[in-house]
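The complex appears here without one of its protein chains, the remainder shown in place.
Here is subunit A:
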Amino acid sequence: MTIRTLDGATFAQMVLTGANHLTNNAKMIDALNVFPVPDGDTGTNMNLSMTSGANEVRNVVTNHVGEVGKSLAKGLLMGARGNSGVILSQLFRGFSKAVEDKETITTAEFAEALQSGVKTAYKAVMKPVEGTILTVAKESAQAAESLAQEHEDHIEFLEAVLKEAKASLKRTPELLPVLKEVGVVDSGGQGLVTIYEGFLANLKGEELPAHSGDLNNSMDEMVNAEHHKLAQDFMDTDDIVYGYCTEFMVKFEEDKLKETPYDEEAFRQALSERGDSLLVVSDEDLVKVHVHTEQPGEALNMAQSYGSLINMKIENMREQHTSIVGDQKSSESKQEKPKEEFGIVSVAMGTGIKEMLESLGASVVIEGGQTMNPSTQDIANAIQQANAKNVIVLPNNKNIVMAAEQAAELAEEQVVVVPTKTVPQGMSALLAFLPDQSLEENEKAMKEAAQQVKTGQITYAVRDTQIEGVDIEKGHFMGIIDGKISSSNQDKLQTTKQLLLDMIDEDEDEIITIIQGEEATSEEVETIEAFIEERFEDMEVEIHKGNQPIYSFIFSVE
């Protein structure tokens, strides 16, 4: 059988089959949906849009292609949902415009109408994203123009157009990186292909399988697997606020609607107060709901006042998540921890400094410092705890360097001591550490880095004394630059300001880090910051809470 001219009745049947075929495949298309928002509703949206179009077509009695097209366009516009639904409505709006006055159409006119649809669809967007339904529509319409010249028979013509549409769909991952990443084709494009498939099957008088065989089924799983991987990576089971993934549909019943009229906005609002990840889509007969909530029963009760519930599914997401994460954790803990290539042992006083050192890469931080030096044994234990083949020790105090060297000799591992004398030196050394370099290279680089930084410390004197020409009274504050006392005054801030003036070289230095001790107040820090900004306007100031005892402030200048 050859069909040279397509009449309205045939076209209407094609539309109905296309819509039907889309309904059957909506779930599979949902599973493909990763762009622009991976909420898995493209199929649902397209289906609701197309169904609305098909319903209009069903209601019109005519054999005029233009009339059928008009009602399809009208139904699609009214029922358009989601991005893909709106695009679909535009494609057929342009299509119907082109066939408006035609009672029957030839393949050439069909091709022209497809082109017109694409033009209309592209007009409605500022920035068309290629690799989507737009691309599939465009490329198949372009091919259709020349195909119409080869084929006067509508069946042959549509067969060829469909082939091109499928080829275009296959190329979408090349155009849209996110599709490639997840390993799927575009969902909207797939929806359009599904509609074309329906068109063709109707012309040929063929039955279509409920599931399109062209797609490999693993796509479904792929999308789900990706979803689960993300959930594990980024979430703790305790982070789940709403524990039940609840999905259901309500089939409206008239007598119930009389009592409680359905208002989508109000219903959505009511649900959103009880949960998140909310999706409410409805047409005249049905509403589909997806919601994560703590009270699935309440959601169901609410919905039931509009009609009867169908296709219910409730899952406990906490259980699911615990079992996924649990599986992973138990398999991890079975293995004994292998030795790392490098470990770094450092010494700190103050919880804040400990955290800073850890954040810079220290594997083990021992509490200690001025007046509370850790023993050789403490350091040896820490070296073992670092669980590494090569261990670098940063003593951060000149009184601990010796103990660290002794511990290094005792240890079985390869241990080097980078003799840092202050916390800022230790931090600079940590920054110079590169895990892909050898132990010797790291030792050298870290020693050099430690020399680059200037350290200033503010503390108080415990007794009267005279050191290096500076008279110090008990209770006075002292400024110490790299171990040398540079200033002393009974006022803490005066001492600090003098220390900074002595220490900072405006031509060389760029960054000053202030580590606030446990005896320093925020007001003091602000005063110092203002002082630095006033005197050295190009210096960058960083402030950290070190919570160290003894030293009100530690300054690092680079």
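The rule is simple: a contact is a pair of C-beta atoms (placed from the backbone, for glycine too) under 8 Å apart; a residue touches a chain by one contact, two chains touch by 3 or more; residues count from 1.
Operating definition for what follows: contacts and distances are computed from a predicted model.
Selecting from "Phosphonate ABC transporter, inner membrane subunit", "Raffinose/stachyose/melibiose transport system permease protein", "4Fe-4S dicluster domain-containing protein" or "Alkaline-shock protein", the unshown chain of this assembly corresponds to "Alkaline-shock protein" (UniProt protein name). Within the complete assembly, A:V37 is the residue of A:V37, A:L410 or A:L434 that touches the hidden chain. Remark: the omitted chain is touched by one listed residue; of A:G43, A:G94 or A:G275 this is A:G94. Screening A:G8, A:G69, A:G82 or A:G131 for touch with the missing chain picks out A:G82.
If you put the missing chain back, the residues of subunit A touching it would be 36-37, 39, 77-78, 80-83, 85-87, 89-90, 93-94, 97, 116, 119-120, 123-127, 129, 134, 359.
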